[in-house]
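Sharing a structure here in structure tokens format.
All protein chains but one are shown at their positions in the complex.
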Amino acid sequence: MSPAANENTASLLVSCRDRTGLVATLSNFVFRNGGNIVDLDQHTEHDSGLFLMRLVWSLQGFALDRAGIERQLQAFSSELGLQWTLTYGDRRPRVAVFVSQTAHCLYDLLLRRQLGDLRCDIAAVVSNHSTLAGVAAHFDVPFEHHAITPETKQAVEDAQQRRLDELGIDLVVLARYMQILSPAFVDRWRGRIINIHHSFLPAFIGAKPYHQAWERGVKIIGATAHYVTADLDQGPIIEQDVARVSHRDDVEELVRKGRDLERQVLSRAVRLHLERRVLISGNRTIVFG
Amino acid sequence: MSPAANENTASLLVSCRDRTGLVATLSNFVFRNGGNIVDLDQHTEHDSGLFLMRLVWSLQGFALDRAGIERQLQAFSSELGLQWTLTYGDRRPRVAVFVSQTAHCLYDLLLRRQLGDLRCDIAAVVSNHSTLAGVAAHFDVPFEHHAITPETKQAVEDAQQRRLDELGIDLVVLARYMQILSPAFVDRWRGRIINIHHSFLPAFIGAKPYHQAWERGVKIIGATAHYVTADLDQGPIIEQDVARVSHRDDVEELVRKGRDLERQVLSRAVRLHLERRVLISGNRTIVFG
Amino acid sequence: MSPAANENTASLLVSCRDRTGLVATLSNFVFRNGGNIVDLDQHTEHDSGLFLMRLVWSLQGFALDRAGIERQLQAFSSELGLQWTLTYGDRRPRVAVFVSQTAHCLYDLLLRRQLGDLRCDIAAVVSNHSTLAGVAAHFDVPFEHHAITPETKQAVEDAQQRRLDELGIDLVVLARYMQILSPAFVDRWRGRIINIHHSFLPAFIGAKPYHQAWERGVKIIGATAHYVTADLDQGPIIEQDVARVSHRDDVEELVRKGRDLERQVLSRAVRLHLERRVLISGNRTIVFG
Partner (left out) sequence: MSPAANENTASLLVSCRDRTGLVATLSNFVFRNGGNIVDLDQHTEHDSGLFLMRLVWSLQGFALDRAGIERQLQAFSSELGLQWTLTYGDRRPRVAVFVSQTAHCLYDLLLRRQLGDLRCDIAAVVSNHSTLAGVAAHFDVPFEHHAITPETKQAVEDAQQRRLDELGIDLVVLARYMQILSPAFVDRWRGRIINIHHSFLPAFIGAKPYHQAWERGVKIIGATAHYVTADLDQGPIIEQDVARVSHRDDVEELVRKGRDLERQVLSRAVRLHLERRVLISGNRTIVFG
């Protein structure tokens, strides 16, 4: 949908045990209050009995204000066991991008934001190196540099956390950030921190995945964007993509081809999250395409 | 969904001018009568103002019989301007496959039907040659052979039409059938006759598309499945796919690679049609994936 | 190249330590004896220093007979340390296809052989079940059925081995054969036995890969054709391909989508092997595309 049309909408993500009448109840709620559904994607998993839905409606002339909407959803939640998240098209999420020294994913995110592909404010680029300060400056985004040593690691993370709070950040994106975050930090940002791993997970978990891929002689390489959890490279997958390689591609060439995958997969995952198309269900995601 | 679970469902395809309350009205209808929606995919085109929906519900314990359901939908239609088609999961569509002398698409359809991928009965293989009689026989499908000459062409088509009626055919699939059908025949089967064209339409309309593709030096070839209309290769597209080619591929090799595309694209299009995921809107299709 | 043109050619695969003059020596050999090179693909791996080449030349008016050619290559081998294999376009490899009860890969191989896509003779379909006897019969290929119990397993394998010898088999294809072959058998067929694994290796090694893929929530599934070694699912990879999946796809649907991948990946790998485009180098393959 066009950004303009998008502004005056509400998006509702729902998951719960299936029961009859869920769609009717929620669509009646929209209709009774004068709203118009513009996009609805609902699916019930036969095996698990899980009801999954994304519902977007126009707020043009809607009878309830936002507090009223949320009160009503709270009531449905108690009555029907809904788990839900609600977002408004006019609320631009605030994003912090964490980087180290490689630029390609950062450029991609900043450029897409500039082009209007990503509806968000990138409020800060956060790094343990100063290398990419110029990239942030070029796109008029504040750059926060905290050098990290084994001794300062925890203190820096605490400082980063405070800045994220001050900046009112909604989403943290690890755009090839080469530091492992503490379980406490990860837990604090559960479901709101996205990483790009440079392999087709679950293949080649851990370090140097392109070297691993070359050694194994795979014919296709990949990249995976996922929510970060305490288990490294094990969080819910949001998006993946792949590219063919041949025997003419040495490791250096895999890295080069991989860069293209990484930046695209990460940007697509961020976009899907920002458009509230991603519902986390256990260690899986439901992506409403 | 599993075939078993699929049996006792109704699928509704709807298109109409958008207005508020359409989802509420239809989901209430299902709910009030004791049905349970298992899959709902709705989208309103912002530019055209067109409301498009696919709704599948379980008929387990549904209060209305089929006549009752249709009466109610008829009422909605008058009241709200709905255009709708309704199908039941326990009604296996009856398909006739038209072929000439090439086997790959025919095998693919027959094999997938046998594996349970295509929920239909293939009631006849119809051909202007006897070449593929053995293939039909191997899969226990009746084979109808009508030799065609310029003089007999119309008479044969009339005979084919009568047989399709006798057999109660719902869908005609042209699986590399090398005869042009008359406008009257095409009109009679509007929206129920699928062809495979061996190019990425609208590129390379007409004869010998692989030769055209080689001459033009494209780096990717394609195949396109579409509903047949009176304008050759111009009907609504259902599905397309592509494959990379290199300078080592001569025309013969493009033909070989193309065969793989043709059979897959045709089978996917037939499957989408059989599952009632395809809604025709003007000269475009809406495919609920 | 067209099958006809292909007939009167020799194909040479070479790997060795790189040194200057290798291409000159081998192309001179062809030229001096009146041959004409029609396809040459050579690459030296910078890191490993490995020289890799596929050379196809026309035997039209070639001065040496086959014994002469091989003597000369033997001489190069002693002198330059070449490892080589040589095949002739008019020699159709003899293939045995091992199957259990699933038909899709078997149909694909038999159909492609019939269409002329696979230049080989399929000399036997070998199975531990009688289920697919009719498929082999339809394509006029002998079917060998040996029921297997834990007690007879070794004896059956010995009998199979004898039959492969009697039939002069060059290549064994495991087309969803659900028995683990003994190390001795695998060793005997090293580099001449191809398996299809229903995942994107090295992800989801072992049993029920589609269930594993669903549990992990991957967004793309794959299939992998590889040479069989004593380590299950660890042999050199020949070909892989992938397909997107969504949350609407349950395990059953992954299996269905996977079937398409399996048959195509296996058939492509067999074709690459038959055209002598695959060179095994340690646990990797070099595929001359």
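A, B and C are the chain letters, set down in written order, and residue numbers restart from 1 in every chain.
Heads up, the rule we're going with is that a contact is a pair of C-beta atoms (placed from the backbone, for glycine too) under 8 Å apart; a residue touches a chain by one contact, two chains touch by 3 or more.
Predicted model only: the values in this text are computed from it and were never measured.
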item: Shown chains that the omitted chain touches within the full complex; value: A, B, C
item: Residues of chain A in contact with the chain not shown; value: 1-2, 39, 103-104, 107, 111, 114-115, 117, 134, 138, 246, 248, 250, 252, 256, 259-260, 264, 289
item: Touch residues of chain B, complete complex, unshown partner; value: 43, 45-47, 52, 200-204, 215-220, 222, 236-242, 246-248, 250-251, 283-289
item: Residues in chain C touching the chain absent from view; value: 1-2, 5, 18-25, 27-28, 30-32, 34-44, 46, 289
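We take it that only the chains that are shown with their structure count from here on.
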item: Separation of chain A from chain C, taking each centre as the mean of its C-alpha atoms, in whole Å; value: 42
item: Where chain B touches two or more other chains, by residue; value: 1-2, 39, 289
